[in-house]
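Reviewing the structure listed below.
Excluded from the complex is one protein chain; the other protein chains are retained at their positions.
Chain nomenclature is as follows: A, B and C, assigned in order of appearance, with residue numbering initiated at 1 for each chain independently.
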Amino acid sequence: MRREWMEIVEHSAVAKDTYRMVLKGQIAEEVKDPGQFVHIQVSDRFFLRRPVSIADVHPDKSEITLLFKVLGDGTQALTEKQTGDKLDVLGPGGQGFPIEEDVREALIVGGGIGVPPLYYLAKQLVEQGIKVTTVLGFRSKEEAFLVEEFKELGSVYVTTDDGSLGEQGLVTDRTGELRGSFDTYFSCGPTVMLKAIANQLDDVRGYLSMEERMGCGIGACFACVVHTPEDDEKGYRRVCCDGPVFKAKEVVL
Amino acid sequence: MRREWMEIVEHSAVAKDTYRMVLKGQIAEEVKDPGQFVHIQVSDRFFLRRPVSIADVHPDKSEITLLFKVLGDGTQALTEKQTGDKLDVLGPGGQGFPIEEDVREALIVGGGIGVPPLYYLAKQLVEQGIKVTTVLGFRSKEEAFLVEEFKELGSVYVTTDDGSLGEQGLVTDRTGELRGSFDTYFSCGPTVMLKAIANQLDDVRGYLSMEERMGCGIGACFACVVHTPEDDEKGYRRVCCDGPVFKAKEVVL
Amino acid sequence: MDISVSLPGLDLKNPIMPASGCFGFGKEFAQFYDLSELGAVILKAATGEKRYGNEAPRVAETSSGMLNAIGLQNPGVEKIVKEEIPFLKTYDTPLIANVSGSTMEEYEHVAATICKEVDALELNISCPNVKEGGVQFGTDPRLAEEVTSRVKSVSTVPVYVKLSPNVTDIVALAKAAAAGGADGLSMINTLTGMRIDPATRKPIISNQTGGLSGPAVKPVAIRMIHQVYQAVNLPIIGMGGIETTDDIIEYLLAGASAVAVGSANFKNPLICKELIEQLPEALERYGFSSIEEVIGGAHYETAASGLFRA
Partner (left out) sequence: MDISVSLPGLDLKNPIMPASGCFGFGKEFAQFYDLSELGAVILKAATGEKRYGNEAPRVAETSSGMLNAIGLQNPGVEKIVKEEIPFLKTYDTPLIANVSGSTMEEYEHVAATICKEVDALELNISCPNVKEGGVQFGTDPRLAEEVTSRVKSVSTVPVYVKLSPNVTDIVALAKAAAAGGADGLSMINTLTGMRIDPATRKPIISNQTGGLSGPAVKPVAIRMIHQVYQAVNLPIIGMGGIETTDDIIEYLLAGASAVAVGSANFKNPLICKELIEQLPEALERYGFSSIEEVIGGAHYETAASGLFRA
């Protein structure tokens, strides 16, 4: 983990309010696992950094790709950055998705702006010869992104709230039917979605990537803490460093 | 007076830590007198605006010229602005130097970053057929500016603290000797200098431009208040709107 | 959307007014826009006699805010009534006089004199920038109650007591004002602060300390209004760092019925007018259908917001 001024080498809109940004710097060479994130200082107008998942890595070019959605002032201000600008980045942070040796068939379930880290995961899985099936949920067609990219890696099912792309409905409408076609699932998205998936696939090995508001982003401030089930002695996990990825039953959703 | 986003059309260094900035906008057409100022919002990092004197005006081109010196964070940040950027400006503000009908020979005394407003004044005086003699004081040669420009308008004497330009010494070393060659003096500079001048030229009609920390810059907050002599009923003057220019005996220095 | 609000003595076209001391007596801002657009105007402080105030420098910049130590400079209540209020009366907007003083008697005198000319009083028991009086009244609940009830008994218009945030227990002060008969509260005044210049090694402000205002203090103001709204049944005029319609909505949700904009007028002299124009649309964007729905809205449920990837 380091603090670095990374250079913005690409920056463009990819869907409604959603942007893709490619950053160059040494942090790219230090990414360990898919699912890790960077902690971005948008500008000196903002007191806290913003966590954004690493969506892709090109260690050879020292580049990482981020996909972010405008949700507030900080992400709005991020859209104004230009190619060539330097960005104050802390990372790579956190524990990503582990890929156990015995994984053969993986299900990936992403919702909205939870989709990005799953893309780098899917690429890693395929590289290791694991079959990948992906279910992506978006609000609508205009908010969808990365769908074509996932198609290159395996079969993809898309659901949208309004049916403007794929099937109308929730990701869980599809994941239930896919039961049996995978031995491990990996998911990232709204907490309600994670909860629904974890309940539905209760008996399957699964990993979830969580979100919480952060202070330090490195494990020191205890801002990002989540509960663990009662039998856990420690009683908590920090999203920024114990996570953001947890075993499905490791934390209370 | 208006609030306007003025365009920066020129911006360059002219002396040590001293910059010249030309701004385009309607405010330029509304300047009444030499000695007025604009109140600049440097960026959203700064809570208060910065007052800067208008050093020259080209109403035909809708342009004003500012000369500013880096003295703190705000003026430092101002140096980073680029040609083409827009700047949030409030102005023109305050009462400038009045030019009475009977002025025939004027003495101008400027010290350091007090020199800029006197340049537009000198131009106006010359335009009205008034003879102008100028005494400028600077710390050193590398901090001097506008000297050549003043030479085009009349005789110029320069003093520097270290003697690296003109004579070594203070402006008052020279102004005393010039006594008798002018009927009115106009001065702007450090308060200690204004005080020395006002004492030395006690019997001559004079106008001084003052400085004080400002809040609103338009007369509403009473941040910029200075005392008046005891016989003054009101008891105060606001630098931002009653001034910055005052008759030499109107305010307590 | 109708954004009018009715408070004791004040029929506000909208809940937005300039804060005391940040708008003079209106003249300077009248060159930027028509003051009739304002919900109300809160006047600069009035005292019994003319005051010069503190020596300059009187302001200093801070992170997301400023310090001021004007020291209640004003021409005295008689002159304000004669020379300042007539101009403001040419506009169609309610006037609130800010009543200040160093003694009970001075408060009474100012209130009795100025109340005939305005729609309400804002009783300033919280100015941190004068040596005697002012802030003691605002930090000691017994004094606060007494000055409130004495001013109430001479005033012919409703009295809003302006509270100081420089206290351990804001609710105790709000209750004291209520016990004294206040018709409403105004909160908050400035937090006492200081800045020291490393170059001169001295406080930047001549008075040494000054009052901190601006967005820096907003979280403190929101907290105090939220506390007081639950404990005291009086309408609140909220202030402290308001610069955007989101800020206004935050104040209303916390429990303010109207808001005042102070130091932001120095950044942008048109701020009040702009916020008034933007407010209806901002309320609609967040799904509000009336201004009543916003006021105190944060109190209707107690669950905290969740965080979802959308």
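The working rule: a residue touches a chain if its C-beta (ideal position, glycine included) is under 8 Å from a C-beta of that chain, and two chains touch if they have at least 3 such contacts.
Remember, predicted model here, so these are calculated numbers, not experimental data.
Here one chain is not drawn; of C:6, C:36, C:63 or C:90, the residue touching it is C:63.
Only one of B:42, B:87, B:132 or B:188 touches the chain withheld from this view, namely B:188.
Chain A residues in contact with the hidden partner, per the touch definition given at the top, are 1-3, 41, 46-49, 90, 212-227, 235-236, 241. The missing chain lies against chain C, touching residues 55-57, 62-65, 67, 139, 166-168, 191-206, 208-210, 212, 214-220, 222-223, 226, 241, 246, 249-250, 253-254, 286, 297-298, 300-305, 307.
Definition applied: only the chains that are shown with their structure count from here on.
Chain centres here are Cα averages; for chain A and chain B they lie 57 Å apart. Distance between chain centres (mean CA atoms), chain A to chain C: 46 Å.
The set of chain C residues touching two or more other chains is empty.
Among the residues of chain B, none is found touching two or more other chains.
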